[in-house]
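Have a look at this one before I ask anything.
Here the complex is missing one protein chain, while the rest keep their positions.
On to chain A.
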Amino acid sequence: MSFDFGYIIDTLPLLLTGLKMTLFISVFSILFSLIIGMGGAVIRTLKIPVLSQLVVVYVDLIRNTPLLVHVFFLYFGLPAFGIKLSAVAVGIIALSLWGGAFAAENFRGGTDAVPHALIESGQSLGLSTWQIVSHVIIPLGFRISFPAFSNTAVSVIKNSAYMTSIGVAELTFMAVDRMAYDFKTYEMLLTIAVIYLILIWGTSYLFGRIERKLDFNNKTKKGSGLNGSVIKKFGLSSRRTD
């Protein structure tokens, strides 16, 4: 069995249009996951009545049911209620809801870790609850839980392949569709695996860069980074003598 490089070169443009769709869906889904997740995390941390319970139900529901079921429900189930969405819209909504549930858990780790003393120091300066949320809890919580969120973001990209099932013309769909004609099965699958790998590596690299940018403690001479304890991280007890 020989590897048909020429075939790969020929189909590459086709796969790249699929990759574009994968990127399109992923970027929007990661963005929405971030917004939903941070909103959910803040609601949970502030223990806002009713909303907080709703977030718990939402997160539990999404995390304990298969993504494929969400996709089918949105695509085949919703029309029964008179709501008909395009496959791409379903892809973005399903992935955003899925990523949002995981991100809510990721970010909650961060928003809960914001020391109460900092919230009080905001209060004592006269900041309103919303100002404390937007200027203290979100920026700090985001920094603390960003590494966890980047894992969720990577999963969102990988899970975009599920959208093949409803015919979204993303990378996996393009490959599988082509395979049915050409029977170059393993060339095709190996190729998209490599493309996914590069995509995920690229994303991880990008998120790593952002992480370093966000790490205000890396700007210290000690460079203790975001790996220390929360207290150390915040420099709350850092007493350097110089």
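The definition used in the following text is that a contact is a pair of C-beta atoms (placed from the backbone, for glycine too) under 8 Å apart; a residue touches a chain by one contact, two chains touch by 3 or more; residues count from 1.
Rule of thumb we're sticking to: contacts and distances are computed from a predicted model.
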**OP:** Given the choices "CxxC motif-containing protein", "ABC transporter-related protein", "Glutamine transport ATP-binding protein GlnQ" or "Fe-S cluster assembly protein SufD", state the protein name listed in UniProt for the chain not shown.
**Re:** "Glutamine transport ATP-binding protein GlnQ"
**OP:** Please pick, from A:S52, A:Q123, A:S165 or A:S204, the residue that touches the omitted chain in the full complex.
**Re:** A:Q123
Subject >> Contact footprint on chain A, counting only the chain that is left out >> reply: 115, 117-118, 120-129, 131, 135-136, 139-140, 143, 216-217, 219-222, 224, 233-242
